[in-house]
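Take a look at the structure below.
Heads up, one of the protein chains got dropped from this complex, but the rest are sitting where they should.
Just so it is clear, A and B label the chains in written order, and each chain counts residues from 1 on its own.
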Amino acid sequence: MRRSIASLWALGLAGSIGLVGVATAAPSASARAHAVTITLYNGQHVQTTDALVRAFTRRTGITVAVRSEDEGALVNEIEAEGSRSPADVVFTENSPALESLQGHGLLARLPKAIRSATPARFGSPRGDWVGVTARVSVIVYNPALIRATQLPRSVLALGTARYRRELALAPGETDFQPIITAVAARDGTARTRSWLEGMKANAAGHLYPDNETVTNDVNRGLVALGVINQYYWYRLRAQIGARNMHARIAEFAPRDPGYVLDVSGAGVLAASPHRRAAERFVAFLVSRAGQSIIDRSDSFEYPLAKGVPAPTGEAPLASLRPDPISIAELGDGHRAVQLLEQAGLL
Amino acid sequence: MALDTRVASPRAARPARVAARATSAGKVPPLLFALALAVCVVLAGPLVFLLLEAASARDVGALVFRAFTAELLWNTARLTVAAVAACVVLGTGAAFLVERTDLPFRRFFAVAFVVPLAIPDFVVSFGWSSLSGAISGFWGALLVMSLAVYPLVYLPVAASLRNGDPAEEEVARSLGYGPWRTFLRVTLAQARIAVLGGALLCALVILAEYGAFEMLGYQTFTTEIFTELQVAFDLNGAAALSLVLVALSIVLVAGELASRGRRGAERTRAPRHPPQRHRLGRLRPIALVGATGLVAGAIGVPVATCGYWMAQATTAPLAGVSLASATAQTAGYGVAAGALAVVLASPVALLSVRYQGVLALLLERSTYLVLAVPGLVVALALSTASLRYGGGFGYQSAPLLIFAYALLFFPLALVGVRTSLAQAPRRFEEVARSLGVRQRSVFRRVTLPLVAPGLAAGFCLVFLSVVTELTATLVLRPTGVETLSTQFWSYQQNLSYAQAAPFALVMVGLAALPSVALGRYFDRLARRQLASGAVA
Partner (left out) sequence: MSAAPPGLALSGLRKHFGSQLVLDGVDLTVASGAFAALLGASGSGKTTLLRLIAGFERPDAGSVAIGGRVVEAPGQRVAPEDRRVGFVPQEAALFPHLSVEANVAFGLPRRRRLEAAALLELVGMAPYGRRMPHQLSGGQQQRVALARALAIRPALVLLDEPFSSLDPNLRAAVREEVGRILREAGSTVLLVTHDQDEALSLADVVAVLRRGVVAQCATPRALYGAPADVELACFLGEANVLEGRARAGEVTTVLGAAPCGAPGVLGDGELVEVLVRPEQLRLVAVSDPSAPQESLAAVVERLDYHGHDALVRVRLETENAAPLVARTLGDPGVVAGERVRVWLDGAVRAWPRRAVTTSRAAVSVQD
């Protein structure tokens, strides 16, 4: 009695494992059809990556398996994976993520030819990753709720009671951390913390998961203003059409710590078994062809290669007057995270 | 002469010893016990891992015991309490209307009230929040969660009301209770265990919810755990925070068990006739409007919003996997996970149904703990464990994801398998054998046909949960694979609502099929029990 039921159960188990096999088989079979497949851990927006990946595969015949997630999660994954990481290339939105990987020795040194494609000040000081695009932080505001003249000149003003209940904030956005680091570099930890606490109070009820939501809700008139990177505004406009755009963007005063240039970059994993192919992908990202694709895409980020213009309608990169904080000073962002935790924003 | 005159009725003679119930067989077969134990150990794995991970976290104390934690706890607690209360009111009210009143279109509502089960919380939240930006924060979360989760109360309460013994209500009426007091004191008391069980499920779901709150900008423990991982790159910290959540959930589960055990409201006999329906009279239009409103809010808004966004032309379509490929992928995962979960659940269910004992009960109950762990945490535990202890075996592979699904939804499969085994008590097998039929044939001719619908029900429950799962899928899916929910999520995150909408609709459709089938199965089961109870 029991034995036959046990064997039946074993049969069921085998059957369901077979089903697991079938459910798994489909994608890997199609992937095997191509000669080389590299895996891209993509912390960049899919808008930016999609067109690049397609063009690269068309050109080289190398397939790219894309794993898109928040850059923080990706860095965490790679650090957990260590030498077993399936990733060949990592492409992030901000420099701290790459600096963190570099600090753990997980990235391979890039050939000089790739590094020199974009200006050195936008790349890794050690040379393990290269800058691909840049964005600049701006104020997004809804003129129906706040007049342009009432906007702060400095990001520090956003922590004052003047902006109570008017501020939208996405504390979990990695785009926000460079601003914190910049403030902390200039004004020290204590002042930065009280500034963050002030912002938290001002943003009560308007703490959002991401900058897309900040932009969207400012545009819908739910909250007066927020701090975003400029391209969120352009993307929203592309999504919903110019006539539906009620929000506007404004710059902070030149060299204000709220006025930060965020660099997005890419690197090759030290453990990658496909280093040649991976380097070709990174090289493509910073090549003229790749940079032009970014320029024409719906990404609205600044291409960094010389001679590739800013996306249509945006101020040229060279005309910007951001806080002069360097990539090295921005570091791996752990100080910003600590400050966010201390202020109860994380 | 002393008189010793006794008149004894035969029934007054009581046996000195009460024999053990012959039907609950004594010894548990060791093989079965070993299998069930193995399954339970596997299920406990993520919890144990979590403990280890949290223990090795640096500054756990600093992270867990700070003002922000209290804030999150407060956010989580008040929303859970409010939303569970709302779910209890909505679910019980809806069940009462359908099962006990002359509400028009009852058969339609009986199905429509269950369908929200198939709509992921984050799609309900998408529907409402894209309708109006004002739907956000605490009130938005309360609205969305109440509408998305109330079927978890509705289902058990409806079943309990359907099977409830009308005799008790009739007695109450005869003792001078009005209809309203009878409802409160008797009908609701009968449904008490069902309400409690449903409320517990609601609370657990709300505790573990991520997508909907993320969209609504409402911070809870679970959203913070996610953020902790994404921003702070801190698995130990996330594990420590998860433990708070797990502790909270264990308190809930234990509380529910304790309050259930205090008064055994088990019915001793089957009802002789179906309960009577109350006439709503002048309240009928109001009830109809209420029921329609609930359906409109829980199904109408999300589906209509999806339709609206699909009709909008967009200038910037994002690339992604095709709808067909995501559907096939999702369905494949659902089928495999459903089968695996049912197979894993069967030894535990068999043990707990056929060999009732303390050990069997403990084993069975221990598996419910997995309900208390958010899917995200289970996923992380699995992926980290595979890297750290498994040499990367199964990492980012579909089998690991499917295994995670099977773990996460194991309790659902267990419910289904348990129900089905209860449909096939051992006496049927014994009768069959006494009729000269061999073991193997008994299984094929008696046990399997009796058990199959329940197994299918367990399978369907797991399937629909897999289809609508988001967080574990995000963490564990193989690179390059998108399911309906992850593709929806990625479009939604980029505000590409028009592209997100069809994925939401297909997801709802795929999940709705089994949930309608489930509703019909449990309905038939109840009817059959009613019919066979009527002759007993």
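In the analysis below, a residue touches a chain if its C-beta (ideal position, glycine included) is under 8 Å from a C-beta of that chain, and two chains touch if they have at least 3 such contacts.
Predicted model only: the values in this text are computed from it and were never measured.
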item	value
Among shown chains, those touching the left-out chain	B
Sole residue of B:Glu71, B:Asp102 or B:Glu430 that reaches the chain not shown, by the stated touch rule	B:Glu430
Per the touch definition above, residue among B:Leu37, B:Leu131 or B:Leu450 touching the missing chain	B:Leu450
Subunit B, residues in touch with the chain not shown (by the definition above)	1-20, 22, 25-26, 423, 427-428, 430-439, 445-446, 449-450, 528, 531-532, 535-536
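Rule of thumb we're sticking to: only the chains that are shown with their structure count from here on.
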item	value
Whole-Å separation of chain centres (CA-atom averages), subunit A against subunit B	37
Residue ranges of subunit B in contact with subunit A within the complex	29, 31-32, 35, 63, 66-68, 71, 133-134, 136-137, 214-215, 217, 219, 223-224, 227-235, 314-316, 318-320, 328-329, 332-333, 335-336, 339-340, 342-344, 346-347, 383-384, 387-388, 391-392, 395-399, 402-403, 439-440, 443, 474-475, 478-481, 490, 493-496
Contact footprint of subunit B on subunit A as seen in their complex	1-6, 8-9, 12-13, 15-17, 19-24, 26-28, 31, 39, 45-47, 50-51, 54, 65-70, 72-73, 75-77, 79-82, 84, 86, 100, 172, 174, 177, 205-210, 212-213, 216-217, 220-222, 235-236, 238-239, 241, 298, 337, 340-341, 344-346
